[in-house]
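A quick write-up on the structure given underneath.
Up next, subunit A:
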Amino acid sequence: MQYKSQAVAKPYFIAAIGLFVGQILFGLIMGYQYVVGDFLFPAIPFNVARMVHTNLLIVWTLFAFMGAGYYLIPEEAETELFSPKLAIIMFWIFLVAGALTIVGYLAVPYATLARMTGNDILATMGREFLEQPLPTKVGIVIVALAFLFNISLTVLKGRKTSISLVLLLGLWGLAVFFLFSFYNPSNLVLDKYFWWWTVHLWVEGVWELILGAMLAFVLIKITGVDREVIEKWLYVIIAMTLITGIIGTGHHYFWIGAPEYWQWFGSVFSALEPIPFFMMTVFAFNMVNRRRREHPNKAATLWALGTGVMSFLGAGVWGFMHTLAPVNFYTHGTQITAAHGHMAFFGAYAMVNLTMISYAMPMLRGRSANSRSAQTLEMWSFWLMTVSMVFITLFLTAAGILQIWLQRMGSNPMSFMDTQDQVMLFYWLREIAGLVFFVGLVLYIWSFFYKKGEAHIAA
Partner candidate 1 sequence: MPPGDLAIWFFIFAELLAFGIFFVAYAFARAHNVELFNESQQHLNIASGAINTLVLITSSYFVVRAVAAIKQNFSRECARWIAAAIGMGGIFLAIKLFELYAKFSAGISLSTNTFYMFYLSLTIFHFMHVILGMVILTAVMLKARSGGYSAKLHTGVETGASYWHMVDMLWIILFPLVYVIH
Partner candidate 2 sequence: MEITHKPHFIRPCTLVWLTLMSLTVTTYAIGEANLGGWAIMLTVLGTAVIKVQMVSSYFMGLRRTRRLWRGIVLGWLLLVAGLITIAYLSTIK
């Protein structure tokens, strides 16, 4: 840690990991409800568990992004943060607002929560991933703006590197496209069309800029490769991301009432979307192979390489698999989508966050890396989480293929619920893989507290 104010990143990272645990716990609850339907009913119905699962994912990712911003911006700008105090205040506001939202989901029926929080004044709730009550949504905007204000001013008064510019651009895009979550027309088609401006332009657009900037930062630090080289790659990758990804939004417009031509635009451009992910994998391995120093933090290197591979598999390969309109006609809204969603989100965003945390947390605790045995533990957690996520994806894919076969093909299709009974075996296997994932996550957290063996590696 070179600048004192980088320390504000620490609570953000800790909160991120805490919420990540919550996300996985609720994921396990849902996975069990898939096989034992009345589990925890009516205390936690499936829709509530899912809301908590997906919203925690978004919130912990935002916490990690902000932590990453607070950690890397001072170091890139070579100056102290504009206002560490603002960063801490915003941390508590965001944490309390996030916690209250989750409590609200769990404590009162959703319709009551909607009435209590002014959904009748401006209805924005009840849409996938954007279930947050109005005050929470407004809170996210305020926190995001305060954060952007803070880091933008830091960059303005310091050195302006490409990494910070790309990160800023991604984060500003995140804030801007979130504004579409306040637009909820009563026409479902328009609602869905612009809902994707938040959801798709986030995860397949501006978030990839953030991802690229974070990965580039960590790679510069751990490989010591020339900044010019890494930043050039960064630009090429994110250029390909936006060139393919913006029109690639069209792959969501096939069957929601939008004109037919989106089948062509969406198919062609999203078929090219794996290219930037493939380049990212090549980039990560290339940089590590050309390294000019042996950074003691081997675990962070492993996470960085893992991000490249898993985001390519999850977002690139599993995305391509069902993105062409004639294929998507059958796969749309099945377990195939769930399979892709899990591996893509874990491979791209969860893993880049863990990469950043794995690199930065030892620094924030005053050492350049954890002890060897702690790192070995962390690498075990890497493999457990990654491999079980691969299995979750494979089981969901198998369930999806069977589901499509029984429910959507052939002259005598089965009903949805009858089909679900037929694929139960895969849901059981998915839940087991989920438990292994949870073990990996526990090991990950344990590795931070692991004291046995030799001393930590000094800064």
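If you want to know what made the cut, all candidates are chains of the complex that A comes from, given by their letters.
Here is the rule we go by: contacts are C-beta pairs under 8 Å (C-beta built on N, C-alpha and C of every residue); 3 or more make two chains touch, one makes a residue touch a chain; residues count from 1.
All figures in this text were calculated on a predicted structure; none of them were measured in a lab.
When the candidates 1 or 2 are screened for touch with subunit A in this complex, the one that qualifies is 1. Across the complex, subunit A meets candidate 1 through its residues 236, 240, 243, 259-261, 264-265, 267-269, 271-272, 275.
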